[in-house]
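Only one protein chain is missing from this complex, and each of the others stays in its spot.
Right after this comes chain A.
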Amino acid sequence: MCLGIPGRITAILDEAGMTAEVDISGVRRVVDVVCVAHADEPLSDLVGRWVLVHVGFAMSRIDEAEAHETLRLLGQIGELDGELAAMRGIEAA
């Protein structure tokens, strides 16, 4: 829950509600984008961007290289599968 997981914003789902669909290692998930939106920029500009997602909220914009590095690290320390399972709503045993 503390380590963020990188994902790429694929679509804005609700402009007013500020939610987007994010692809996180192949898992699609609705994510709140309030914390990465900029007032002077249309929300649609977020599409295609990489963000760090914490418990369903995009908390920081990151670049693609950082995203891949972080995914590699999460895989190596064994945190990736659990996060993805939790995200899909599957309980780990």
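Everything that follows uses one rule, which is that a contact is a pair of C-beta atoms (placed from the backbone, for glycine too) under 8 Å apart; a residue touches a chain by one contact, two chains touch by 3 or more; residues count from 1.
Please note the rule applied: contacts and distances are computed from a predicted model.
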{"item": "\"NADH-quinone oxidoreductase subunit J\", \"Protein-methionine-sulfoxide reductase heme-binding subunit MsrQ\", \"Beta-lactamase\" or \"Hydrogenase maturation factor\" - which is the UniProt name of the missing chain", "value": "\"Hydrogenase maturation factor\""}
{"item": "Option touching the unshown chain, where A:I9, A:L46 or A:I62 are the choices", "value": "A:I62"}
{"item": "Those residues of chain A which, in the complete complex, touch the missing chain", "value": "1-4, 17, 30, 32, 34-35, 37, 52, 54-57, 59-60, 62-63, 66, 69-70, 72-73, 76-79, 82-83, 86-87, 89, 91-92"}
